[in-house]
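Below is one structure. I have some questions about it.
As you look at this complex, bear in mind that one protein chain is not there, while each of the others sits in place.
Every chain is named by a letter (A, B and C) in the order it is written, and numbering of its residues begins at 1.
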Amino acid sequence: MRIGVLTAGGDCPGLNAVIRSVVHRAVTHYGDEVIGFEDGYAGLLDGRYRPLDLNAVSGILARGGTILGSSRLERDRFRAACDNAKELIEKSGFDALVPIGGEGTLTAARMLHEAGVPVVGVPKTIDNDISSTDRTFGFDTAVGVATEAMDRLKTTAESHQRVMVVEVMGRHAGWIALESGMAGGAHGICLPERPFDPADLVKMVEERFSRGKKFAVICVAEGAHPAEGTMDYDKGEIDQFGHERFQGIGTALAYELERRLGKEARPVILGHVQRGGTPTAYDRVLATRFGWHAVEAVHRGDFGRMTALRGTNVEMVPLAEAVTQLKRVPEDRMREAESVF
Amino acid sequence: MRIGVLTAGGDCPGLNAVIRSVVHRAVTHYGDEVIGFEDGYAGLLDGRYRPLDLNAVSGILARGGTILGSSRLERDRFRAACDNAKELIEKSGFDALVPIGGEGTLTAARMLHEAGVPVVGVPKTIDNDISSTDRTFGFDTAVGVATEAMDRLKTTAESHQRVMVVEVMGRHAGWIALESGMAGGAHGICLPERPFDPADLVKMVEERFSRGKKFAVICVAEGAHPAEGTMDYDKGEIDQFGHERFQGIGTALAYELERRLGKEARPVILGHVQRGGTPTAYDRVLATRFGWHAVEAVHRGDFGRMTALRGTNVEMVPLAEAVTQLKRVPEDRMREAESVF
Amino acid sequence: MRIGVLTAGGDCPGLNAVIRSVVHRAVTHYGDEVIGFEDGYAGLLDGRYRPLDLNAVSGILARGGTILGSSRLERDRFRAACDNAKELIEKSGFDALVPIGGEGTLTAARMLHEAGVPVVGVPKTIDNDISSTDRTFGFDTAVGVATEAMDRLKTTAESHQRVMVVEVMGRHAGWIALESGMAGGAHGICLPERPFDPADLVKMVEERFSRGKKFAVICVAEGAHPAEGTMDYDKGEIDQFGHERFQGIGTALAYELERRLGKEARPVILGHVQRGGTPTAYDRVLATRFGWHAVEAVHRGDFGRMTALRGTNVEMVPLAEAVTQLKRVPEDRMREAESVF
Partner (left out) sequence: MRIGVLTAGGDCPGLNAVIRSVVHRAVTHYGDEVIGFEDGYAGLLDGRYRPLDLNAVSGILARGGTILGSSRLERDRFRAACDNAKELIEKSGFDALVPIGGEGTLTAARMLHEAGVPVVGVPKTIDNDISSTDRTFGFDTAVGVATEAMDRLKTTAESHQRVMVVEVMGRHAGWIALESGMAGGAHGICLPERPFDPADLVKMVEERFSRGKKFAVICVAEGAHPAEGTMDYDKGEIDQFGHERFQGIGTALAYELERRLGKEARPVILGHVQRGGTPTAYDRVLATRFGWHAVEAVHRGDFGRMTALRGTNVEMVPLAEAVTQLKRVPEDRMREAESVF
């Protein structure tokens, strides 16, 4: 068989581990040919690809990023190509396609599948917000980076008797904030799933200071927002250079707390360090397993589905099911976290 | 309520995170009193304990080891104490006991429960070999340490055109070897679950060298052993000082490979670094959740059970079920790993 | 003897290692008494201190922050106290004072010395900008954190074909930017010592893209600034909440490059993670040596001086000499760095 692989969407530690695993299983076990499309779906549309043999994937297991490159989906061009799926397949001559990506990528994968392309998806997101899989690779690495940052910030906060507001990734779901907040011992966590009231945070900080704990660390997902009427917050602004600027919630909240508390509060925006670099062991293992199972699915003809972690097993679930609903942090997980504030 | 906590068995990253979580949930939410028995069951038998309030557990989330100490079970004394469980409870005046430990600890917990002590167990083992829970805390940290070591050893093996045999923990189950081997990109993995034939490893190394990959890393669980008749191996020996010595399988295998291959092969025994030090974010979160759920179980009167990870949920499972059978690496997990050798 | 210790100024990994070392050497070797003033010079002025014995410093070697706390110098009150140094000494009854801190702290130490207080200083700054010592502890940790961040950002920049502008600490001297830029493989470094022209960076990025290297990472010290007339830049601004806000040079430069290049450029502000958390081995060793030599100097009566690394030796240099001039990055160090862009 000839299997095409592509990576699309944002950088995510573990992408290379999936590619490597697909190539090893396909080439060594089945004697397949594997080709890698360059720059995500763009390479598929253009017929830009290169052969991937064992040498091509040597030494990439621990490397961040993706050797295949990525790009944003050009929606219109993509839809047009779907209308002529046969031609798309013939251009590069593949028998099955394994797109590795997040919600957008998998939605596109589903469209391709419905248009007649034999597709097996592999879910990827550092945000851990894809339904139908217990976890996605990349998430553990992101949480690890954020936790290490919080470990470091705590000593500074304590030495300076200061409040630190750490903004972590997570636009629509708060998994990174939840788990790095728990692991980093944050004293408050703000998630997109549950609008927060700054007054609660003020109370928490004051209560800590009155107990002699003269510092606090608050972990905020970039998609968190204040409950209506609790705080004046409007993300968008135009900076002095005429450039449209966004003041993140972390920065806004730090200023708000400083004003209300009369104590120093500093924002730290972790940003892109959370999504790059070498994956944790957990993510390397999960990514490797996903790659293996994707090839098995291809050889079983199990198309229109994606790999998913369920308990300790990797199973195949319909693409349709996976992308209809975002996986958000449920209330009971928040309750567990609040207990150790 | 008055809740007693103890940690028993070997060091395991995350123990302190459980203790902290139990105290926070019990004290803050329920207004309980928590006491910590010192040095495992020994403290319980002796009535040696200290009160654990929020201050006592401040700053321990990220710290390895256990602030309560640990010790080996004195079986006879323990059995005798079980016969008079009422007295045991009265001595320290607790309403529920939360023992945190591995198979031995949980078996003892079950005996206590059957003798009438209200017990909620929390499983702990870096080996990940306790049935009924998808994962145990400590395991992720151990795998992380072993993986980082393998990342480092690879460059040395490559520069020196050498075979490295890395022995990791895992006496009865090969989970650490399996996952660190996969994550570290080992070219061979030997597990207790499946006796190995050194001839297979020799073949793999020679095949690699013939492809121009002039090095190999082999990951061996300390409990792995050669298939009968494939290799002369006897662990025990008496050294020149009259001291009984054990030659681990890692060392024995490295010598065996060197002899058969005529190429340098070096053993590296990772040892205790795998079980100490700060836990990964994953282990801190899991440990914290286990602590929370243990307190909930205590307040529901859900005794004779232990916390367990099932998918994304923490559930309670009977202690009886948890300790009857070791969780071993199944064949299909091995197959996944072999694919990327 | 009775030796007083205090830490002042910003958080810096290694402070606790100095304190521990002072206590060990003084107590174990000389049988001294050591007291620790709380919250920097504030504790000295108020006579707030606590005894520091071996137990008090147990387990702090690897911990970030300072167990003694820190605070900003209240200049007027400090000057007034200097006028009555004798009283200051009598209040707490110490024979020698070891202040650990940066330029401000050491300048104050010099004033105390001139007022008659027996002082031995220990220099501390993550910025490495204190004259008379080859390096200061804290610097290596800061560079390590920034380098690890750059390692991670590179894969993201590459996967997304993007320019990343990483702002690191260093208001007046660019040492952190210089060394983390070199170690992290940055393609451009901007230092306070040498105003930059954005046009040079634009040229470098375009040249890289034309060679097929479709990404770039630029490392900018927070104190770097554009050469006059090369870029419209004014740090101060008032945000929509009436809060005075500062747009850092990293953010400003990223926007500028994005506009000029027509390619995505993203700022990452590393911030306080650089100054907190566990020190590297290098910083622990240097801090420990400084503590040891400070005690030796006290017992030699070698006052008005501070510890300094000179080659492989720790020597004592006059406080006066140390604080008169900032150590800035010389041109030839810049030339070395530029070579590997």
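As a working rule, contacts are C-beta pairs under 8 Å (C-beta built on N, C-alpha and C of every residue); 3 or more make two chains touch, one makes a residue touch a chain.
No experiment lies behind these values; they were computed from the predicted model shown.
Taking every chain of the complex into account, the chain not shown here touches B, C.
Of the listed positions B:L88, B:I130 or B:L153, the one in contact with the omitted chain in the full complex is B:L153. Contact with the omitted chain, checked across B:H24, B:R135, B:H225 or B:R275, is made by B:R275. By the touch criterion stated above, the residues of chain B touching the omitted chain are 10-11, 15, 63-66, 69-70, 145, 148-149, 151-161, 164, 232, 234, 237, 239-241, 243, 247, 252, 255, 259, 266, 268-269, 271-273, 275-278. Take chain C: the residues that touch the chain left off the picture are 20-21, 24-25, 28-29, 58, 61-62, 134-135, 140, 143-144, 146-147, 151, 179-180, 182-185, 213, 280-282, 284-285, 288-289, 292-293, 310-312, 336, 339-340.
The rule is short, and it goes like this: only the chains that are shown with their structure count from here on.
With respect to chain B, maximal separation of chain centres occurs for C (centres as means of Cα atoms).
Taking each chain's centre as the mean of its C-alpha atoms, chain A lies 29 Å from chain B. Between the Cα centres of chain B and chain C there is a gap of 40 Å.
Each chain gets a centre from the mean of its Cα atoms; for chain A and chain C, those two points are 34 Å apart. Multi-chain contact residues of chain B (touching two or more other chains): none found.
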